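What you see is the complex with one protein chain gone and the rest in place.
Our next item is chain A:
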């Protein structure tokens, strides 16, 4: 029987299950309890958008509100991980990495290698990503490429509630530092999510829709956009395969290559800015490794190379749309439709 819960609830459930399973799992972040030391309810907020709501009642002081000191508490989570804990730190908005990036990319990412393999840093940094909330340039970015660029980090960005639960459970059990990107525009989206615990392995893309004329590759919010584009394309006789990368580091090249070898066409959809992005990475890899299979130049549908604008009129233009994906697919198929 279907059990429809939201992406947000799925994340809450994953945290709860892992905290019950493993006493070394602790949660740190700004307002994740929401009300520490304040005169009202202790568990007033449960995170700025309520993702961790109710966990304090179940797990008490294993959840800690932090001061507004991202370097200190993200670093403390990393230090605690190096000392045998499995902390899950919430960075609230990934944009705030700007004030604590050293701890992530010079410390957590490098311990294992720099210390000759002896260190283990099983920390998860959860953060909201993406545009669509009218939150403007400093609360809306898709900074996945920056983290994917860094050896030693794993980068995850689920597109639906089922994946959010399974990928977060895997992230917490994983022995490497994981940047877990939660698309804020997907928090309300629902899926059939089993009540029990399950982990989705990293580096295994999901074929969200089978198709044979063109391969659409995306992650996070661009997956539902690509699926919507695929519906439109189907009506004009173009069969689109939609690949949800799920994890950007590691990345499942095999599934992407296999799909392009079948379809001969590639459109990558990425909400990040276009230069040195996940889109350019995928296009480069496919061009290098499946050049002979390509019937047309690969296309990229990305945000423009601008900060995220505030006005709804502009922000709606910023985010890759289903229409833009359809147009990009038509560039690969040319004026003559697929033989299908």
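To be clear about the criterion, a contact is a pair of C-beta atoms (placed from the backbone, for glycine too) under 8 Å apart; a residue touches a chain by one contact, two chains touch by 3 or more; residues count from 1.
Just so it is clear, contacts and distances are computed from a predicted model.
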item: Omitted chain (choose from "Phosphoribosylformylglycinamidine synthase subunit PurL", "Pyruvate dehydrogenase E1 component alpha subunit", "Heme exporter protein B" or "Permease") - UniProt protein name; value: "Pyruvate dehydrogenase E1 component alpha subunit"
item: Among A:9, A:103 or A:159, residue touching the chain not depicted; value: A:103
item: Of A:82, A:129 or A:286, the one touching the omitted chain in the full complex; value: A:82
item: Contact residue for the chain not shown (choose from A:69, A:138 or A:236); value: A:69
item: Given A:54, A:98, A:151 or A:188, the one touching the chain that is not displayed; value: A:151
item: Where the missing chain touches chain A, by residue; value: 24, 26, 62, 64, 66-67, 69, 71-85, 87, 102-103, 106-107, 111-120, 151-152, 154, 174-176, 203, 250
